[in-house]
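For this depiction, one protein chain was excluded, whereas all remaining protein chains were kept in their positions.
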Amino acid sequence: MELYQKTAHELSGLLAKKEISARELTENVLAQIQKKDSELGAFITVTGERALETAQKVDELRAKGEKLGALAGIPLAVKDNICTEGIPTTCASKMLADFIPPYSATVMEKLSLLPLVGKANLDEFAMGSSTQSSAFHPTRNPHDPKRVPGGSSGGPAAAVASGEAIMALGTDTGGSIRQPAAFCGVVGLKPTYGRVSRFGAVAFASSLDQVGPIARDVEDAALLLEAIAGPDALDGTVSSKAVPDFRASLKSGVRGMKIGLPKEYLALELAPAVQEKLAQAREHLEAQGAQCVEVSLPRSQYAAAVYHLIASAEASSNLARFDGVRYGHRAENCPDTLTMYLQSRSEGFGPEVKLRIMLGTYALSADAYADFYQKAQKVRRLIADDFAHSFSQCDCLLLPTTSGLPPLLGQELEPRESYTADLCTVSANLAGLPALSLPSGMSEEGLPVGLQLVGNHFQEETLLKVAWTLEQCFGQVEVK
Amino acid sequence: MEYEIVIGLEVHVELKTKSKIFCSCSTAFGSEPNSQVCPFCLGMPGALPVLNQKVVEFATRASLALGCTIHTSSIFHRKNYFYPDLPAAYQISQFDQPLATEGKIALTDGNIIGVTRVHMEAEAGKSTHQGDNILAAEFSLEDFNRSGIGLIEIVSEPDIRSPQEAKEYLERLKAILEYTEVSDCKMEEGSLRCDANISLRPMGSSKLGTKAELKNLNSFRAVERALEYEVERQTQLLDRGERVVQETRNWDEAKGITSSMRSKEEAHDYRYFPEPDLLPLELERSWIEEIRSTLPELPHARAARFQQEYGLPQYDAELLVGSKALANFYEETVSLFPEPKEVANWVMVEVLRLLRSSEQEIQQSKLTAKGLAGLLKLVQDGTISGSVGKTVLEKMFKTGQEPGEIVEKQGLSQISDQGKLEEIIAQVVAANPKSVTDFKAGKGKAMGFLVGQVMKQTRGMANPQLTNKLLGEFLKKQ
Partner (left out) sequence: MVITPEKTKQLAQLARLALFGDEAAEFAEQLSGILTYTQQIQSLNTEGTEPMIYPRATKTIMRDDVVVPSLSQEQALANAPQMQDGMFRVPRIIEEE
C-alpha cells in the first residue's frame, strides 16, 4: 500500500515512530497530484513548495524531540474559499482570481503544521452541488471521471478520495461537505453551527455555513474536527463549549442506543442503491444492539424552499462587498463608480452566482420580505422544532445523504430532482445540527453511496460513534 | 397664512472607545490613511464582527442621560447599499429593535423635545474627493481608518418648532453627551454630525407636511441658518400654492442656500434584515442600573443646583453648565474663593471672552481655577484694581503664570498708599488748572477727567475709590 492510500491516524503513528518522514509522505502525495490532477482537476492552486517547507519544519521539530499534535506532517487540501495568507484564495471565481489575502482563516492557523498541498476546487462561491460552476475548470469524480464529484466541496472530496491529499477541509452551507463526500466515497462532517470558527471562510450564508473535515475514515474525521474546533475571538458565533476528545468514545459501540429513521426522508424517491444501503445500515445497527425507531419530521418537505430563500438572501448581502473598490476584479476604464460596480460584478461573477444574488435581493426587498424571507425564517423554526422533538425519541437520525448517484458531467438535473436531493442535507444547516456522511460501499455500477447521520447540537461524538460502528460493516472505500 | 414649523433632527455621534465597535482596530484620529484597519473593517472576505462591550456601555450611558428606556433585548440589522466608503456594502446598524427609546431634552423656553430612539451602528470610511467637490470630482480616495468606529444615532421627535430651538437642542444634546464623556462631540472633527428634517403645516393642523432632509450641516450655526433658509423657501412655495417636494437638499455654506440633491421619493430599498453574524444582545437590568448609578450630575440638574447653592440666576447657571469643563472650573474656583456671584461674573464675561477669541476650550487653556481664585483675592484685598485684574487675567491666560508673579514683575500693584496718591493728585491738579476751575463751577465731568488723569499717570494703578475720595477732599481745599 502506498503512503497516499493510508489513513491519517495510521500515518500519524508511522511519523511518530519516525518510520517515515513528513517530507517523504508529502512528496508521495505531491507525486500523486502530479500524476492525477491534470485529469481530475481537484486543485486550483498546488502549493508543493510550501508544503515541503512545512514538512521539513515538522521533521526538524520531531528530530529535536518536540511533542507534536497527532496531525503534524499530514498533507492537507483546503477548499479555495478558506483564506490562506500569501496564497491566492479565489473561491473559484474570476472575481477573486488574483486575490491574495493578508490573513489566514482561524482553522488554518490551527493546522499550521499540516503541509498544505493545494487549494481545492469548488462551485463558484460555494454555490452548487457539482463543482461544475467553478470559473476555472470542473473536477471529475475519481471513481468515474465522466461523473461529477459533487459540490460545492468537490475538489477537497476528490483529492482525499484519490490520494491527492490525506485529509481536507471543506465548507457546508446546504450539504456541500456531505454530498461530495458521499459521491466520492469519503467521510464528510458538518459540525454543529458554532463548533468551528468561520473567520476566514468566505461567507456564503452566515447562519448556515460551517467549516468541516473531509477524510478517509471516521477516526480521521474525528481527529481533524478536534484540531479545528473551539472558541475564537474573531468569531462571535462560536460556542465557548470545551472541545472534547472526539476519539474517546469512538469505538464504544451502539448498544442501547436509539437510531431514528425519519419517515418523510425514507419515503423520498431514492435510487435503489441508496435504499439498499439504508436497509443494510439499519440491519447492522440492530445487530450491534441499537434500536431503530421510526420518527417523523413533518415539515421536511419545505426544507429546500426555506433553504433557497434564506441562503440566497444572506448570500446577496455577503457578496455585495465584491465591488472592485478594495480588492478583487475591477473592470477597466470605468468613468464612474456606478459603471465600475455594474461592470466589475458582471464580469466577475458567473451565472449561478448572479441568479442567487438576484433571488436573495428579491427575497429581502420591501415587497417580498414578509412573504418570502421572514416567512422562510418562521418555517425554519418549525423545521428545527421537528428535529428537537425527534431527539426526544432517539439519539441520532439515519437518513440518505442524497437521493441518487453522482450524475454525469454536463448533465442538468431536473429542478424537481435537484430539490429532492437538496432536501436531504439542507435541514441540518437550517437547524444548526451536526451531520456526517459515511461511505457505505458501492452501487452495482461501482459508484460510491453515502449515508447520513444527523445529531443534536454538539453531539458530534454520538455521530462519530455510530458512524464508526457502521464503518465496521461497510468498510472504507479504497484509494486507487 | 401662518405656518407651524416642524423640525426633527438626526444626530450621529462617534463614541470615544479605544477600539472600533466590531473589531479591535484603534479609533485614534489623524493617523496615516489605511493604517488602522483589519480584514473586518476593510470588508475583506471571511471577516466577522465581534461586539465591543465598551460601545454598548457608552451607548447605554448616553441613552440613560437622555432619559431613555433601555431595552434589555436588542439586535443588529444590516442596512444594504453600495457606496465606496462602505467596505462590506452594508452597514451594521439597529433597525426595529434598537437599544433605547423614549427619551427627552428640555429647552429653556419650556418646550420638551422627545428623543424617539438611540441606536448603535458602525461608521463608514472617509472619502476625499478630488478638488473637494463631489459633484465635479474625477476621482475619489478612500481611507478606512474611520470605518467601523462605534456610533450612536440619536433621533428626535419632530417636536422642534424653530431654527433657534434646533440650535439649542443641539447645544443641550452636546452638553449632555460631554458630561457622560462618551464622545468628544466635535463637529469640526466629525465626531458629531447632524441631518435635519423640516416641514411646514398650517397653524393648528395636526397633519404633517412634506419634509425636506438637509445635509452637509457642519456647525450648529449652519443648522440654524439652513433651517431659517428652508422656512423661507417652503413658506414661499406654499404661499404660491405649490407643493414642497420630499427630497434631500444640500446646504451650501458659502452661498447660504439649500439645493436639491436627490429625490427622497425614490427611497433606497435598504433590504434590512437581522445581522446573522451577531447574536442577540441581552443586557442585565442590574448592569444597566449600575451604569445609571455612575452617571455624573447632568447639566439640567447641575444648573438647578447652581441656582440653589450659589444663588445664581437661571441664565447664568445655564451658561456655566453648558460645558462640563467650564462648570468644573467654576466650582473649583468658588471652592477656593467663595464669592459665587463674583466668580460667575468673571467667568461668564472675561474668561469666556478670552476663550472665544483664542478658540480654545477651558481645558485647553493655561488658566487654572487656582489662578483665577488667586487673582480675585488680589482684587478683593485691593492689591490691584478690577480693571488691572482684567489685564492680569489676559496675561495669565497667555502664559499660565501665577497672578501674584505677574503683578510683581510688572509692578501692577494698586497704589493705595494715601501719601503717594496725594502727591500724584497734587501734581495732576497743578497741571490742570482749568479742570479745577470747572469743578468749582459745578461741572461734574471735571472730577471724572481729573480721576482719569490720575489713572493715566499711574498707568491705571491708582486705587479708584481712594483716588476719588482723596481727590474730592483735595479739590474742596482749593
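Odds and ends about this structure:
To keep things simple, chains are lettered A and B as they appear, and every chain counts its residues starting from 1.
In this text, contacts are C-beta pairs under 8 Å (C-beta built on N, C-alpha and C of every residue); 3 or more make two chains touch, one makes a residue touch a chain.
Just so you know, these numbers come straight off a predicted model, no measurement behind them.
The chain not shown here makes contact, within the complete complex, with A, B.
Which of A:75, A:151, A:230 or A:328 touches the hidden chain is settled by the complete complex: it is A:328. The omitted chain makes contact with just one of the residues A:118, A:194, A:213 or A:262: A:194. When the whole complex is considered, the residue among B:13, B:50 or B:115 that touches the unshown chain is B:50.
Of the candidate positions B:111, B:127, B:401 or B:468, contact with the hidden chain is made by B:127.
Of the options A:4, A:99, A:125 or A:391, the residue whose C-beta touches the omitted chain is A:99.
Panel shows chain A; residues 98-100, 102-103, 192-194, 207-208, 233, 236-237, 239-240, 299, 301-302, 304-306, 308-309, 316, 320, 323-330, 334-343, 345-346, 349, 354-355, 357-359, 361-362, 365, 371-372, 374-382, 384, 415, 419, 429-432, 457 of it touch the chain omitted from the view.
Not every partner is drawn; the one left out touches chain B at residues 17-19, 23-26, 32-35, 37-39, 42, 50-56, 75, 82-84, 127-129, 134, 137-144, 262, 269, 271, 274, 276, 278-282.
One rule holds in what follows: only the chains that are shown with their structure count from here on.
Looking at the complex, you find that chain A touches chain B at residues 82-83, 89, 91, 96, 99, 101-103, 105, 198-203, 205-207, 233-237, 313-314, 316-317, 320-323, 325-327, 337, 341, 361, 364-366, 369, 373. Listing the residues of chain B that touch chain A in their complex gives 39, 42-51, 78, 80, 82, 84, 87-90, 142, 144, 269, 271-273, 276-279.
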